[in-house]
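Please read the structure below before turning to the comments.
Left out: one protein chain. Kept in place: all the others.
Order as written gives the chain letters A and B; numbering starts at 1 within each chain.
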Amino acid sequence: MEFRLSELAARLGLTLRGDDCVVTGVGTLESAGPDDITFLADAKYAALLDTTRAAAVVVDEAHAAGVGRALVSANPYMDFARILFLFTPAQGCLEGTGVHERAFVHPGAEVDPTADIYPFAFVADGAKIGPRTRVFPGCYVGEGCVIGEDCTLYPNVSLMAGTVLGNRVMIHPGAVLGADGFGYVPTDDGRQKIPQVGRVVVEDDVEIGANTAIDRAMLDRTVIGHGTKIDNLVQIAHNCILGEHCTIVSQVGIAGSTKVGRGVIMAGQAGVADHVTIGNDAIIGPQCGVRTDVEEGRRMGGHPAMDYGTYMRNMSLAPKIPDLFKRVKALEKELAALVTKRTGEDNE
Amino acid sequence: MEFRLSELAARLGLTLRGDDCVVTGVGTLESAGPDDITFLADAKYAALLDTTRAAAVVVDEAHAAGVGRALVSANPYMDFARILFLFTPAQGCLEGTGVHERAFVHPGAEVDPTADIYPFAFVADGAKIGPRTRVFPGCYVGEGCVIGEDCTLYPNVSLMAGTVLGNRVMIHPGAVLGADGFGYVPTDDGRQKIPQVGRVVVEDDVEIGANTAIDRAMLDRTVIGHGTKIDNLVQIAHNCILGEHCTIVSQVGIAGSTKVGRGVIMAGQAGVADHVTIGNDAIIGPQCGVRTDVEEGRRMGGHPAMDYGTYMRNMSLAPKIPDLFKRVKALEKELAALVTKRTGEDNE
Partner (left out) sequence: MEFRLSELAARLGLTLRGDDCVVTGVGTLESAGPDDITFLADAKYAALLDTTRAAAVVVDEAHAAGVGRALVSANPYMDFARILFLFTPAQGCLEGTGVHERAFVHPGAEVDPTADIYPFAFVADGAKIGPRTRVFPGCYVGEGCVIGEDCTLYPNVSLMAGTVLGNRVMIHPGAVLGADGFGYVPTDDGRQKIPQVGRVVVEDDVEIGANTAIDRAMLDRTVIGHGTKIDNLVQIAHNCILGEHCTIVSQVGIAGSTKVGRGVIMAGQAGVADHVTIGNDAIIGPQCGVRTDVEEGRRMGGHPAMDYGTYMRNMSLAPKIPDLFKRVKALEKELAALVTKRTGEDNE
């Protein structure tokens, strides 16, 4: 893979400052070699411009003067991400070979001729797989699943029966969509399973992390909205509805029937109770425990979740709590002494 | 799939009110169509009885009058769950075909002729698989595993050597049973692995969620008791003993050698330390951190775990802690002023 800087500038609508050359790779300001292109997104690393060995740097106007060969960008981080796409071949070593003879595709399934089904992938009866979608080894696509265009199912992904994926959905290895929700009726003989007959619906441009689990609905649908990004090891329970463009960081857990608005961010290891509504653009902090509805645009922290400002004050106060107990005890003693003294005086 | 209401009433011992008809599907009060059956389990949704399009509703006696066609039940939720079973075909598209030619079954394994082993499943030497058990694609059944009757191993489940499953055990995709426990002896050259030579034993009627991990014992056994239900992404460490009919919600972690009694409930993301004993029917709250033994029937919350009532009071007080610091400071000032004044007066 190699590109002339002038070619990159033309493709991305950037301005080239300095002489043209060929770049063959990418790196950070510190790791880039003399044939690599790099970027400066955060001014605090500007000093590294003096020492980088990179052939060229994607920078904003303010820092372009300090760079031998610059691709000047209004958003260097975004434009460098676009350059990375050019340098990054898709993973997979059997691209364009269609259904491999060592894959299993049920005669009742429909696979677009431009899709790739790798060895040891299993496509069940009634499943439909769209154009240019790639199903890696060890994936299971259950009965009646419908997968759109340009999706990627990395190795060992399990889609249980009836799961629906839109277009350009990317699912990382080991993720499980459409396993039974965790629903039981308590009885005298223990818990009786409630069959989970709904499904999981994933809209366009969603990305789902490694070993994440998204359960099918009891009835109806569990929905992941358009453009939402879900990290690794996340749990999304039955009947949850996630809005568009949410960001759900690793190890978050969302309990059943919770509704999450548009653009919500949940930081790592946060937990949300069942049947809760999270408003648009809310931000849930790391390890935060949300038990009740969160209004639009609110930022929450702590366990139990509280207003983020309050939480940050609590964070700074927590180490002082042992001292607070001492101070209260001292106050009590002092006040008691005062009262005793007064009483003594009164009795005099 | 279709049933006459009279047939459902007869099968489940319910009373039909209104005229008979055929139902072909299931739904919620809101989503059910004119050929579907639905249910009312919680009186707070009773208003939806007026607007539902459902053909029939499973309801209790108190609400039956408001329904055109009612199946009257003492426990509508449980009876609707039983109806769901009738409407839900088992997943899988190769039922009843036995060992598929693209499965791998070691010659030293014993597979009951009524069991189904899907393509790309692997059954190792000495493993035994009982009647009507289904092993989906990508499963691994290690050496000497023993699996009972009517079990389901959904795709990509790994049972490491020696794992024992009772009857009617259901394991969701990606779960791992019998991987090595996390045991090391510290030495001057780092940590030396302690071989884990025990096994995992799962009793009858257990359900295990997607991507959950249950480690083999160092010696002896890790045990999951009869009827216990475990959700997704749960960690159960080596040598844990879980009693009967426990409910372990998603992302719970239980450290090594901990003993959990009968009927214990652990809510999402709770953690329990090693070598702890949890009494029967205890309830551990969400994200709760348990470090010490919990008595029978106790309900615990918070991190560190404390009595649930105390925890709930703390929950409501936490946002007021910054204010408490201010109040104590004000008290100190006021008291100091008072003392100064008195001292002044005394000195007068």
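Everything that follows uses one rule, which is that a contact is a pair of C-beta atoms (placed from the backbone, for glycine too) under 8 Å apart; a residue touches a chain by one contact, two chains touch by 3 or more.
These figures come from a predicted structure and were not determined experimentally.
Contact with the chain not shown here comes from a single listed residue; of A:196, A:222, A:239 or A:269, that residue is A:269.
With the whole complex as reference, residues 104, 106, 108, 120, 122, 124-126, 138, 140, 142-143, 156, 158, 160-161, 174, 176, 179-180, 182, 184-185, 187, 189-195, 197, 211, 213, 215, 219-220, 233, 235, 237, 251, 253, 255, 269, 271, 273, 287, 289, 291, 302-304, 306-307, 310, 313-314, 317, 320-321, 324, 327-328, 331, 334-335, 338 of chain B touch the missing chain. If you put the missing chain back, the residues of chain A touching it would be 26-28, 31, 75, 77-78, 81-82, 84-85, 87-88, 91-94, 102, 118-120, 136-138, 154-156, 172-174, 205, 207, 209-211, 226-227, 229, 231-233, 244-245, 247, 249-251, 268-269, 286-287, 302-303, 315, 318-319, 321-322, 324-325, 328, 331-332, 335, 338-339, 342.
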